[in-house]
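Note that one protein chain is taken out, while the other chains of the complex remain in position.
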Amino acid sequence: MTINWFRYSSPASFYPIAGRLIPWFFSAAALLMLAGLYISFFVAPTDAQQGEAYRIIFIHVPAAWMSMFIYIVMAAWAGIGLAFNTRLSSMVASALAPTGAMMTFIALWTGSLWGKPMWGTWWVWDARLTSELILLFLYFGFMSLQAAIDDPRRADKAGAVIALVGVINVPIIYFSVKWWNTLHQGASVSLMQSPTMAKPMLIGMLVMALAFWMYSIAAMLMRLRAIIIERERNSDWVKALKERQS
Amino acid sequence: MNDLSLTAALWTVGSRDLLAAMRHRADLLTTLIFFALVASLFPLGVGSETALLRLMGPGVVWVAALLASMLALTRLFASDYGDGTLEQLALSPHPLTLLVLAKIGAHWLASGLPLVIIAPLLGLQFDLNADAQLVLLASLLLGTPTLSLIGAVGAALTLGVRGGGALLSLLVLPLYVPVLIFGAGAVEASAAGLGAGAHLSLLGALLLVALVFAPWATAVSVRIAVE
Partner (left out) sequence: MLAIIKLECVRGERRLFSNLSFEAAPHTLLEVRGQNGSGKTSLLRNLCGLLPPAAGAIQWCGKDIYTIADDYRSHLAYLGHLSGVKDELTASENIRMSAVAAGLSASAEQIDAALIRLGLRDFRDSPCKALSQGQRRRVALARLCLSVTRSLWILDEPYTALDTAALAVIKDLLESHLEAGGIVVLTTHQEVAITARATRRVELGQ
């Protein structure tokens, strides 16, 4: 049996599907989040070197993972939209960007909160934090460019180019910042540097990462629905939908 | 369409831009003065202690070069976009990727190379020694073409877009980070007696990567802009 995937790739037919999926992803996110927080606060042992303060890694590390992962996924969808002229994939990319920026911001914020007890300052030019900061600027660039262009199709295409250029650059930036960091400060204490990562720590982090993942999908779908309605507001199916609701 | 006509077209596109730039010499001079001015502000801000300045020098000169070359970027496509030359280029039967590469080359000759040439003067302000000066020159020579290449993508994407200038810097400056790190790092490494070879080869590698991807991305962006 073959499934006609293109049937689902039209905004009109994806809109109701997205609506039905959202509650599932949100519930999964909530359940995983509860489980993850339980593991991280009650199961995971206190770290010998860093005390209780280390527990922030259960937020920080998954957020940092998601921030990079979402950028890559976003660039991939934007690239598909540019190459095959599929509107829905470009909309997915635009819907992902704010979530990605938020994850980056959380990673920066928690990194800074953790830095205060560990280094005694709110900000240290540590390789991970510095590259997260630049990633945040990349997200802002993508979003500002799309916001500055009125024609949605042109905004999609322009955003795709900058996202693809960015995705080639992300590893280069990460590598260069790491190189710069070792040259200037020597090895500094890193969030991930626990000599032996206890098993509950790892599990807690993975569960939290999964929770963030589910949340990102749910948030993306909600934003996607809003974008679809906004762009297609003059089409017949949106007008019919409005009439049914009122 | 034969090779001869392609070569002639690339040569013409490049020389047209150089000719136009030469007839607007004042603009080029503004970029250079901006470069010198930004670098001269730092000692005023942090004090004139020679040891400190020597330490900061390479970084300051590089940051100033970064900002100056970004400032010059708006001239790369803006007038061609405004007068219709850009859509004529997009309609040329020659590959647009190569045509924009010719434009980027001319742009670098007109605005990047002068920065490289006056950089040693700024190096003197920061009391860099002869070796450091030489490495600074080499790193700028390898790094500024990369800046022009990456910047061209941003310049093409922001054509005819609201808030073009500020947006351009937001798009382009984060992408400049690796060039800045390896460029300024080369001078610092040589000052520390480590040798600048590794940094310079990485700058060369960045230039090659940019040469492969940037003209293509710029051509796509130009086509989006002239739609």
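Going by the order they are written in, the chains are A and B; count residues from 1 in each one.
Just so we're on the same page, contacts are C-beta pairs under 8 Å (C-beta built on N, C-alpha and C of every residue); 3 or more make two chains touch, one makes a residue touch a chain.
Keep in mind that what you see is a predicted model, and the values were worked out from it rather than measured.
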Exercise. Could you tell which one of B:73, B:106, B:142 or B:226 touches the chain left off the display?
Key: B:226
Self-check item: Candidates B:74, B:92 or B:133 - the one touching the absent chain
Solution: B:92
Self-check item: Touching residues (missing chain, whole complex) on chain B
Solution: 1, 5-6, 8-9, 12-13, 15-16, 19-20, 23-24, 79, 82-85, 87-95, 99, 223, 226-227
Exercise. Go through chain A and note every residue touching the omitted chain.
Key: 85, 150-151, 234
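Note that only the chains that are shown with their structure count from here on.
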Quiz item: Counting in whole Å, what is the centre-to-centre distance of chain A and chain B, each centre being its mean C-alpha position?
Solution: 32
Practice problem: Spell out the part of chain A that touches chain B in their complex, as residue ranges. | Solution: 82, 134, 137-138, 140-141, 144-145, 148-149, 154, 157-158, 161-162, 164-166, 168-169, 172-173, 175-177, 179-180, 183
Quiz item: Any idea which chain B residues touch chain A in the complex?
Solution: 150, 153-154, 157-158, 161-163, 167, 170-171, 173-175, 177-178, 181-182, 185, 188-189, 202, 206, 209, 213-214, 217, 220-221, 224, 227
